[in-house]
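One structure follows; several queries about it will come next.
Complex shown without one protein chain; remaining protein chains in place.
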Amino acid sequence: MSEVDTFMFNVFIFSMILNTAISLYGIFARPTLIKKIIALTIFSDTANVLAIAVGYRAWPTVERSPIPPVLTTSEPTASDLTSFLQTAVDPLPQALVLTAIVIGLAVTLFLVFLTLQVYRLYRTTDVRKISRLRG
Amino acid sequence: MNMGVINLDPSMAALTLSGVLALTAALMYLIYIALSRRAPTSSVEYGEAYIGGESRTVIKSLDISVRNLFWGIIWGAGRRLYLILRDRIHNGMMNDWSVYMITYIGFLSLIALVYFLALRWVAWT
Partner (left out) sequence: MVYLLSVGLLVPSLIGLAFVLPLIGIFVRNVKFFHAYASLASLYALATAAYNFHIVLSEGVKAYPFGGWWPPIGISYEIDEVNALIALLTTSVMFLITLYSAWYIKDLKSAPYYYTLLLGLEVGMLGCIYTGDAFNLFVMLEVMSISAYALVGFHRSKPEAVEAAIKYGLFGAVATTLYFIGLVFVYGSFGTLNMADLVNKVTFGISSASGTYYGQIHAATAVALALSLWAFTFKSAVFPNHFWLPDAHPEAPTPVSAALSGLVVNVGVYAIFRFLYTIFSPYSIVSELRDVMLLALLILGLASGFVGAFMMAVQDDIKRLLAYSTVSHIGLVLVGLSIGISIAAHPNTPAYVNGLSGALYHLINHSLGKSLLFLASGVVIFMAGNTRRLDEIGGVARRNPLLGFTIIVGVLQLLGVPPFGGFFSKYLLYSSYVEAGMPYVSVMINAISAISILGYVRLLYAALFKTPRTREVPKVNLTPLTVLLALAILCIATGVLSGSITEWLRWIVGRTASEQGIFNYWFYGYYLFWGR
């Protein structure tokens, strides 16, 4: 990797950690349910980007970019397979992230509707006032 | 072999002992029933406990309320504990709980960090 690549990679890692910290702060410390849910989406997106980054593959050479993990010939020769292995991106993190996104969507929707119901019943979304259950 | 001692493993001993206890309890209950049959159970004259001229709603129930059960023990022995445990920790507020949860995950992450540093130390020395 060149210096620029290393620098960009470090910036990326740093921003992911920062994002996680900020979103966890939002979930755990902000008083409003809506803001908590927004922070939760930021948090799960951070996790997803992190997962995508695990499948990162540096460019094999300066001219050739990594390719999607699809074999384009129906009867590959040995050299086809070799170049495929050298340039194809790991598909599994993307599959994981797709699944996680769908699940995250369902959970977020559910939480949003629940928040609406909380607002109807309590007339507030401030968690400091939603504390009828205690002890 | 010591023939005078009954060799029982603890779980069998517990089973036997509780069986004997249950049998004894059943026996005592039977004796109680047999004895209480002879005595007159109730008579018409003593239908209601009626003390003085008060109305019958003064004593609502002969039992103590569940809330007051063991209140002496709890409040006498563990007042400070319960003030912390019930009123400060379990106060029903999400944001106050999250302090404890964050502390816990911070603790686990600390373990991970210390482990990592220790490995580095071992590799370095």
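Think of it as A and B in the order they're written, each chain with its own count starting at 1.
In this section, a residue touches a chain if its C-beta (ideal position, glycine included) is under 8 Å from a C-beta of that chain, and two chains touch if they have at least 3 such contacts.
Just so we're clear, the structure is a prediction, and the values are computed from it rather than from any experiment.
In the full complex, subunit A contacts the hidden chain through residues 20, 24, 27, 33, 36-37, 40, 43-44, 47, 50-51, 54, 92-93, 96, 99-100, 103-104, 106-108, 110-111, 114-115, 117-118, 121-122, 130-133, 135.
The set of subunit B residues touching the chain not shown comprises 9-12, 14-15, 17-19, 22, 61-63, 65-67, 69-70, 73-74, 78, 81-82, 85-86, 90, 92, 94, 97-98, 100-101, 103-105, 107-109, 111-113, 115-116, 119.
Everything below uses one rule, namely that only the chains that are shown with their structure count from here on.
Subunit A and subunit B have CA centres that are 46 Å apart.
Those residues of subunit A that touch subunit B in the shared complex are 24, 27-29, 31, 127-128, 130-135. Looking at the complex, you find that subunit B touches subunit A at residues 86-87, 90-95, 98-99, 101-102.
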